[in-house]
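Complex shown without one protein chain; remaining protein chains in place.
A and B are the chain letters, set down in written order, and residue numbers restart from 1 in every chain.
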Amino acid sequence: MQKVFGRPEALADVPTHYCPGCTHGIIHRLIAEVIDELGVRERTVGISPVGCAVLAYDYFNCDFVEASHGRAPAVATGIKRASPNSVVFTYQGDGDLASIGAGEIVHAASRGEKITVIFVNNAIYGMTGGQMAPTTLPGQKTTTSPRGRDPEVAGHPIRVCELLSSLSGAAYIARVSVTSPANVAKARRAVKKAFETQLEGKGFSLVEFLSTCPTNWGMTPVEALKWVDDKMAVYYPLGEYTRVPEVG
Amino acid sequence: MGEKVLMKGNEAVAEAAIMAGCRCFFGYPITPQNEIPEYMSRRMPEVGGVFLQAESEVAGSNMVYGAACAGARVMTTSSSPGISLMQEAISYMAGAELPCVVVNIVRGGPGLGGIQGAQSDYFQATKGGGHGDYHLLVLGPSTVQELVDLTMEAFDLADMYRNPVMILGDAILGQMMEPVEMRKRPPRADLPPKTWATTGAAGRPKNVITSLYLDPAKLEKHNLRLAEKYKRMAAEEVRYATHMTEDADVVLVAYGTTARIARAALDRARERGLRVGLFRPISLWPFPYEALATAAAGAAHVLVVEMSLGQMVEDVRLALGETKPVHFYGRTGGMSPSPREILDDIVKIVERGA
Partner (left out) sequence: MHEEVIFAGFGGQGVLLMGQLVTYAGMMEGRNVTWMPSYGPEMRGGTANCGVVVSEKEIASPLVSEPTSVVAMNRPSLEKFQGMVRPGGLIIYNRSLVDVKPARNDVRVVAVPANQIADEIGDVRVANMVALGAYLGVTRVVGVDTVLEAMKKVLPERRHGLIPLNQQAIARGMEIAVSASAAR
């Protein structure tokens, strides 16, 4: 049973600390709706990252664990292996997942770990005040790339979906955004597929959200949504990243 | 005296490093020291130096290892959780005898903890931190000026002893602004040349930098040689400051920011006619054991104040043995003691002890 306007049961009835126009909140809601729809709230264990979503454990109404920066996929692996009937998901930012936790995510995916990863890519370090992220776009100014990211020096942005989809253990990988009602609907379907992939025991699943950070981008919420469409979605194309078929 | 500028501790530490000839910085953002990498990202390109935001503290500290191998003056900075991740590289650098400067702008722990200032990494900094028999030289500044001066000196000390040097600050020191005089400080003239650096074996036998000694007898020998170096450091590099300890009945012992709060309590105690003094260790390793014993010789009581549940107090007890009661007052988790709390404790001790 899906309630469209009410609060999903898997979402706690508390105000969040997210800035106005930040899309972390919508993403929380979509996950909670899917958990409700699949009826798995009481089996679900979430892992929160170190990043703006660190307090996700306050916002979801299910069991939750706080991991150290970048290690959520390893913590999730431990939980899932010890308790295979649990539905385990991580919620990670781009710094958490693609920078300090790049090792953990690659190996969780390559092992085909039966967990679901929600990857929130806002092209910046939100929580620490706007430093460069591994997903910061070329030329994008941040507090540690004050002249704009120069790929010669700071390297190129990492396309996580493309990277992980080359691994045989990755069963479902998709990139979505929440910039319009149509995109929100697609995002919801992707989250549902990802959790279903886990429930069916098929392997590793990940949904990357292109998300906003109006605060550290120095934009209004409306400008920020437009920047996701005009800039981020160009470098990071939306869609499903089909799994590479197993060879041999 | 040169002109003073008003600077945040974090920015001052960055500029001090540049003035001391540091041209390589590797780091990873973490509150409450983000101003350091942010400052470096602006300044390093201006002076032809390297700024690189690493993918993690594990990587960043190993980049430091690499740059030190290449003979560069190199620094990394972080705060508690990040410093924990650097322990591997720090141990390797101590083992391979590589000079570098590591700044810890300490915040409350354990685990993710909080972002307010603390002194709960004292054990980690002074008693090991990583694996193996080794020591860092650890300096605990208490003003922004001292932070600047010790940071500059740290590069010389690192080169002198071929050892990592740690600056143990805290979030208050990093975030506060205070006037500082930025005196350029060229490297000391008597530093040994870095003939060991791996810069290419042109016209010399090849250099190898390693901390691996599979033969335990050789590893023991290596450790004993390091121990000789630590002994020299302990003899030469002890630093401390005292204030009104000569006639003191109660000697406060505190380092870093806490020493300043203790000093405020001392001033109030003196206004009330209580004879209170302050002993402030500046080198935390080597700890000024003998100097403390001397400074506290005439006192009836010693009160150790820390922003932790009592870590340095163990060194104070080592210094003083059973000669007199060593009391402790601490706040933790990012809380700091107030002068009034310390004063209350002093009064209690005096009333109880007299």
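Definition applied: contacts are C-beta pairs under 8 Å (C-beta built on N, C-alpha and C of every residue); 3 or more make two chains touch, one makes a residue touch a chain.
Keep in mind the model is a prediction, meaning the values are calculated, not measured.
In the complete complex, the residue from B:E88, B:E178 or B:E314 that touches the missing chain is B:E178. Within chain B, the residues in touch with the undisplayed chain are 4, 6, 31-32, 115, 172, 175-179, 257, 260-261, 263-264, 266-267, 336, 338-340.
By definition in this document, only the chains that are shown with their structure count from here on.
Per-chain CA centroids place chain A at a distance of 38 Å from chain B. On the side of chain A, the complex with chain B involves touching residues 50, 54, 66, 68-70, 95, 99-100, 102, 125, 127-129, 131-132, 134, 143-147, 153-154. Partner chain A is touched in their complex by these residues of chain B: 28-31, 34, 37-38, 41-42, 45, 51-53, 55-58, 81, 111-112.
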